[in-house]
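Following this message is one structure expressed as structure tokens.
Only a portion of the chains appears, each positioned as in the full assembly.
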Amino acid sequence: MFKHVDYLQFQAKPEKPDAVLAAKMQELVGGQFGEMTVMMQYLWQGWSCRVPGKYKDMIMDIATEEIGHVEMLTTMLARLLEGAPNEAQEKAAAANPMLGAVMGGMNFQHAIVTGGGALPRDAAGVPWNAGYIVASGNLLSDFRSNVAAEAQSRLMTSRVYNMTDDRGVKDMLQFNLARDTYHQQQWLLGIEQLIQDGFTENGIEDSNAEFEHPEANHTFYSFDPASRAGEGRWAQGPTLNGKDEIVYVPDAQPLTDDKPLGPAPDPKLFVTYDGQMGKGKPGTAAGATGQGVANVVNKIKGALE
Amino acid sequence: MFKHVDYLQFQAKPEKPDAVLAAKMQELVGGQFGEMTVMMQYLWQGWSCRVPGKYKDMIMDIATEEIGHVEMLTTMLARLLEGAPNEAQEKAAAANPMLGAVMGGMNFQHAIVTGGGALPRDAAGVPWNAGYIVASGNLLSDFRSNVAAEAQSRLMTSRVYNMTDDRGVKDMLQFNLARDTYHQQQWLLGIEQLIQDGFTENGIEDSNAEFEHPEANHTFYSFDPASRAGEGRWAQGPTLNGKDEIVYVPDAQPLTDDKPLGPAPDPKLFVTYDGQMGKGKPGTAAGATGQGVANVVNKIKGALE
Amino acid sequence: MFKHVDYLQFQAKPEKPDAVLAAKMQELVGGQFGEMTVMMQYLWQGWSCRVPGKYKDMIMDIATEEIGHVEMLTTMLARLLEGAPNEAQEKAAAANPMLGAVMGGMNFQHAIVTGGGALPRDAAGVPWNAGYIVASGNLLSDFRSNVAAEAQSRLMTSRVYNMTDDRGVKDMLQFNLARDTYHQQQWLLGIEQLIQDGFTENGIEDSNAEFEHPEANHTFYSFDPASRAGEGRWAQGPTLNGKDEIVYVPDAQPLTDDKPLGPAPDPKLFVTYDGQMGKGKPGTAAGATGQGVANVVNKIKGALE
């Protein structure tokens, strides 16, 4: 359960309105790596976390903080979108109805849809969607995603920071930059803690490791004869899990003589076919569909016997 | 420019058709972390890379390999979708038109839309979209995203690996698991290389670091009085960039008395308002819009003088 | 079945072209509450309506009208996008190839994609999608959605109305405003009619009302100790269905000691877990999946016995 405190975590007071800056800052609200993403990603990971105690509490703490960050951003944007700037001459120009069409970079929906408020969309106006977030239940994989999200988020914030001279906006973004710096480390330290607590040996997701192809897990394949990729650390020296020496394969060739070709198609599906792979195997009325039926029925039969 | 070789990188031969497995394996083709994602993400990062030589070549090499992985997966799915299974009794059942409606988990679009081929969609049938990928031009941030993508991708692959006993499918997935193991390390080694080459000091994205808020970059704020998050490494000890000791703040309070409230709205936007913040500042005809006009005109004026 | 009459319902004649206004008016075509939304929402509700006669006919009538409204809007936008304005000096400026890049607020796709026609997209360029509409088969719930759609649609229209001085555009928008005024009332009167015809007792969706939690249906829970929400009518006095007095609970507490935590995970899914909830229950090969299998088979068994 959640509670609300009617103060911002950090102040969001621009010196003066700037509608174009508000349009840009939408990326920090509803972009792929905006505050909505980390808020929803951490909430979801927290709810999915199966290790109660320090792990789950840590995730919920930061998730709860991030709800407040969306609040800070939406407040900042509403203020940047205030109806008119302070200076007299600008007010005069603004009053000139002849200028109605000059919309250099403003986001029309800030006026038409929200009446001067932030949108749950990115800087291109695309609505936020849950395809941006990840919560796999596996803390190592998710912490890796979180480090990345904080790094990307910080980079976007840092670019926007350079796009304004507004002291108030910069103040808030300095707080956000600092949080992203800390949070990157928090998740990396989380991985150290996972190693220390025995949840992963070396920070590499390696479930079912015992089954994986024994060469392909330490080989760099190059697909351009002129590639200089072999000069990097990734193409030489020991692997990070300490199990192998990396092998570099220049101008890699297929490892099989298998060609990319599907089987003879079910004639009832009207797939173009010349018969050279033999007769297509029809299912009931509709190819693969029929096969699905067969599988289901057969297996249920087995279970019932 | 690219070339095609008409062999798969690794064989994709299932022992027998299994349409339901094909439906599940769509996640590995067109899911958030399917092969389409890494193919497109690496192509895009390669094209955006401004460090020619080992970095750009390395990214293009793996991107090129990933196109071939989508090819392997689509071939595998087409074969899993073959019209009918081998065993006689199943063929008989499949021929029974009474069973047409039993579609236990099959993906109807595999029959209706592709005629027995893979879809560029995930296991829920949602089309792949470019909102899944990232290419920021900043190699540190992007390599972090790539480690995460490989870890998540490997986890999904590993879960699917446990869902089948088909020897041929498992063979190919073992190759994929191995590549994901190697690729995770490749990107982590890429970060080591970036540090060694001086592109980042310590692997933390910290552009504009000189401006960030001096306390917030090493503080853990907790928002639940009962939280045990303070027990973790992320809440104590030195930060990873070696600049500070982490501070843990239990039951964090607002750092400001600023309240989340927008300014008085432009009356022409018909936002509900009781006047308690004073008179709204109208722009031309439409609030924030008018202000955008004023900003543009004023600033162009300045440039022309 | 439908018929077409080759006249607009109401004229759509702008005084002169204005490409930036056209970009804004896209919100009224393909936005969340644009004409495409009400057209498709009412068509779908009409087709889903199970009360033939005045209800179904009323919905189909307004749906049919709305197709014509999209037609009016698309015609208006094509005319606003006409190649050049009337005045000589503007034509001269337009002929200046040096100006090719000044695109203050224009929608590039109006030139590149449609060649001077409207787009089925909103003012941010996002394609219309069917996630905007609702047709539940329950007329009370749907009429509530329709009142809301008309109110939101009218508000957007009213905001756009204030953004232009073009007499021709304003004429058409006055017609649209009027229709939205009438249609809001039409749907509210529809609810009155539903009450009168006995389809709902009091306009509150209350199916399965006999089962609902007896306190929670008339209680306002507040989650901020400083909240002043208790001052409103919603926090005191009789409920609208006349069954209870509203109870106001300041600083609400959890109603349970149940904590948000999932069960011990299936080990084959590689969810991070420390064992403190006991051993995870594995299914067949893949956790929850196996359980699904068990449920299906067991229940079919029951049905067959």
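Letters A, B and C mark the chains as written, and numbering starts fresh at 1 in each.
Methods note: a contact is a pair of C-beta atoms (placed from the backbone, for glycine too) under 8 Å apart; a residue touches a chain by one contact, two chains touch by 3 or more.
Keep in mind it's a predicted model, so treat the numbers as computed, not measured.
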Remark   = Since all chains are copies of one sequence and 3 are in place, the complete assembly in this file amounts to a copy number of 6
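Assume only the chains that are shown with their structure count from here on.
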Inquiry  = Could you classify the chain B-chain C contact as same or different, where same means more than half of all interface residue numbers appear on both copies?
reply    = same
Note = So, in whole Å, the Cα centroid of chain A is separated from that of chain B by 4
Query = In whole angstrom, what separates the CA-based centres of chain B and chain C?
reply = 28
Remark   = Touching at least 2 other chains, the residues of chain C are 104, 159, 163-165, 269-270, 296
Remark   = Note: in the complex, chain C contacts chain B through residues 104, 155, 158-159, 162-165, 268-270, 285-286, 289, 296
Ask   = What residues on chain C touch chain A, complex-wise?
value = 18, 20-21, 23-24, 27, 31-32, 104-105, 122-126, 156, 159-160, 163-165, 223-224, 226-227, 254, 259-262, 264-265, 269-274, 276-277, 296-297, 300-301, 304
Remark   = As the complex stands, chain A meets chain C at residues 1-6, 47-52, 55-56, 97, 100-109, 111-113, 115, 121, 124-127, 136-140, 194, 197, 199, 207, 300, 303-304
